[in-house]
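What you see is the complex with one protein chain gone and the rest in place.
The block that comes next holds chain A.
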Amino acid sequence: MKVMLVPPKQKAVFTYSIVRNLRTFWMFYVMMLPGIVLLLINNYIPMSGIIIAFKTINYQEGILGSPWTGLKNFEYLFASKDSYIIIRNTLLYNSLFIVLNIVFPLAFALMLNEMKNRFLSKLHQTIMFLPYFLSMIVISYLVYGFMSDERGYFNGTLLPALGLEPVRWYFTKEVWPIILPIINTWKNMGYYTVVYMAAIIGIDEEFYEAATIDGANKWQQMKKITIPLIMPVITIMTLLQIGRIFNADFGLFFQVPRESGALFPVTNVIDTYVYRTFLTVGDIGLSSAAGLFQSVVGFVLVFISNWVVRRFNRENALF
């Protein structure tokens, strides 16, 4: 019976089905039109622009008319020692950020969840969320307030009080690999803590009641119930970040170190490199080569990490 209801496979002309589709769903297409146009402008037309990386652009002849140069831009890129530095910085910082964005917010969420006073717990969550709402410009001012050479709180008050010599923070590259992760964690703490809190609150209370009756202590409950049950959320949050491991937080690396050249060895990442070589130096070929390299590797990484997760647990995979 059911088979009868399905129309027999039509051998009708292809255009016929298009016309029928348009006639039934024309309103859907009209509704999606603005979105489609914006996706084309913001994403798809630029994607076709990756040919720029294989050309020597000169403005007289335009992008299409400019001569092809093969992989020359990439050769320049990888011959420079910048390429090593920016790739290393991007990967190391982002890997560290991913770990910190799991460990600390998760610990915070677990602790907040144990807080008996609901009002205090909410209050702390609200305050912790504050940095997430500040722009990187404002954060760079806050950091400057502490670390400015002459008048910053560290050099002006804290270090003298401890009997230490002032440090020229914006010229001391050794401290930034510590400072930047702290700022990143501090800014995102509220967001990730809330995500993990929501997952923890969603766990059925009965699990804990049963565990308590069986004599499990808090630590055991956390290890055997809470963490395993919110694993899907942890995986998805991590996967989303691994997919972007080649994309640095431009604001953090551009604004917060205030473009201090002395810090470039530890603050230059792919995104800031692309920005500077393109809009400050004006080298289109080099910057688009770096940009394309970033996209391709990022794309591959998303697929690999998703594939790995799929192998362990299909449910947790992103797609």
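By definition in this document, a residue touches a chain if its C-beta (ideal position, glycine included) is under 8 Å from a C-beta of that chain, and two chains touch if they have at least 3 such contacts; residues count from 1.
Definition applied: contacts and distances are computed from a predicted model.
Participant: According to its UniProt entry, is the unseen chain "GDSL-type esterase/lipase family protein", "Sporulation protein YqfD", "Cell division protein FtsX" or "ABC transmembrane type-1 domain-containing protein"?
Facilitator: From the choices "GDSL-type esterase/lipase family protein", "Sporulation protein YqfD", "Cell division protein FtsX" or "ABC transmembrane type-1 domain-containing protein", the unshown chain carries the UniProt name "ABC transmembrane type-1 domain-containing protein".
Participant: Tell me which residue among A:19, A:138 or A:281 touches the hidden chain in the full complex.
Facilitator: Here the residue in touch with the unshown chain is A:138.
Participant: Taking the full complex into account, what residues of chain A touch the chain not shown?
Facilitator: Residues touching the hidden chain, for chain A, are 21, 25, 27-32, 34-36, 38-39, 41-50, 52, 63, 108, 111-112, 114-117, 120, 123-131, 133-138, 140-146, 148, 150-153, 155-157, 186, 191, 194-195, 198, 208-209, 212-213, 218, 221, 236, 240, 243, 250-251, 255, 258, 271, 274-275, 278-279, 284, 287-288, 290-292, 294-295, 298-299, 302, 318-319.
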